[in-house]
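Following this message is one structure expressed as C-alpha cells.
Missing here: one protein chain of the complex. Every other protein chain is in place.
Up next, chain A:
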Amino acid sequence: MSKIQMFEKPLGMRDSFPEVNEQKEYIRSTARNFIRSKGYDFIKTPSVEYFETIGKASAIDESSLFKLVDNQGEMLVLRPDMTTPIARIAASKLLKEKNPLRLAYYANVFRSQRREGGRPAEFEQLGLELIGDFSAYGDSEIIHTAVELVKVLGVKSFRITIGHAGVLTAILTNNTNTKEQVDSLRQLLVEKNFVGFEQKLEEIKLSENQIENLIKWIDYSIDSKSLENFKQFLTVDQEYLLEQVDQLQRLLEIQLNDPSIVSFDFTLASHMSYYTGMIFEIHAEGSGSPIGNGGRYDELFNQFNETVGATGFGIRVDRLLEVLPKTVSVEKNTLLLFHEGFYTKANELAVEKRNNKERVTLQYIESVNDLDAYQRSFDEVLIVSEGGSLRE
C-alpha cells in the first residue's frame, strides 16, 4: 500500500464544489416546496445508527455498510438508507400521533464501494414515505408524486417501469418446487440476466410444464401484454394481486397527464428484499442507472413489530445531477476593492448594494497577489479610492 497523500479522500467520497453545491441546493429547495405542498413533513435522523437495528433491518447488503464501534463496544453503522430509520421513528413514536403518516427527507446516505471508482460511497437521497395506508390510492399517490417531482425538477425525458413483488413471487413459487429455486431465479431477474434465467430453468430440473410457463411469462412481460394474459400464471386466490395492479393502473391513468411514460413489467425485481407490493423504477436519459426507485414495503414494519401499510420512493440526487442540464448562474458577482484608508467608505457602498440584493465581495486590494486573475472571477469590479468609486 502506498502512503496516503494529503489530497486523497477515501474511495467513493466526493467534494461538492460551489457550482454543484448550488445546484444541489436548488434541487433541495425546489423539491422541498413541492413535497411540502403535498402534505409531507420533512424529518432528519442521525447519521449513525446501531448495526443490530438499522444495519440488520436495512435491505442494503452488509458488505456495503460502513461499520464502526462505539466506546461501549457496540457495532454502529453509517445509515445506508433513509427508509429504515424512518420506519424506526414511525413505529416507535410518530405513528401513535398521526396515522397515516406522510414523511419526507433529503439526506446523505453511505454505502461503501469495494470496486473501482465511478460510484459514490456517500450520496444524497431525496424521498418520501407514506406510512399507514394499505390501499392502491397510496401506491398511486406515491408514483404520481414521483412523476410530478421529477418533472418539477426539470427532467425532460424519463420513464417509469412498474412491477409487483407479490405477483413475481407468486408466479415463481407456482412454477418451482423449493424456496431456494425461487430465490435464485429472482436474483437472476434482479440482474436482468435472462440468459442465466433460462439456463437455470434447465439446471434446476423443473418440469417441462413449469419451464414453458416461466418462459411464456417472460415473453408476455417483455411484450407488455395486458393484465388478462397473466391470470393463467396465478391461482384463483392469488388473483387479487392482479386486481391490485389493475386498480393502480386505472388510478394512474386518471392522475397522469401522459400515461405513456408508465409501463408495467412483471419481471421487474428489486434487490430490496422487503418490498411486498408494487415496485417501480425511474429511468432518465443521461444516467446509466435508475435515478430513483420505490415501492410498497409493508414487510419492513414487521421487524419493528408493527403491522402497517407503507409505500414510498427515493431519488438519487447524484444521478439527478447527471440528467439535469447544467444551469448557468444568472447571479451577478461584484467585487469591491478598497485601498488603505477607504474601508469605511467601501463598507457603506457594499451595504447599499447588498440591500439591493446584489452579491458583493469586499476585499483589501493590497492582499491580492494576482489582481488580474482575481478580477476575472467576478462580473463587475469596483475600486474604492479617493474621490469615490471607480469602475473597471
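Rule of thumb we're sticking to: a residue touches a chain if its C-beta (ideal position, glycine included) is under 8 Å from a C-beta of that chain, and two chains touch if they have at least 3 such contacts; residues count from 1.
Here is the rule we go by: contacts and distances are computed from a predicted model.
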{"item": "Record-based protein name (UniProt) of the chain missing from this complex, from \"Cytochrome c oxidase subunit 1\", \"Polysulfide reductase NrfD\", \"Beta-methylgalactoside transporter inner membrane component\" or \"ATP phosphoribosyltransferase\"", "value": "\"ATP phosphoribosyltransferase\""}
{"item": "Contact with the hidden chain (one of A:58, A:270 or A:287)", "value": "A:287"}
{"item": "Full-complex contact with the absent chain, from A:34, A:51 or A:194", "value": "A:194"}
{"item": "Footprint left on chain A by the chain that the document does not show", "value": "118, 157-159, 161, 191-196, 199, 222, 263, 281, 283-285, 287-290"}
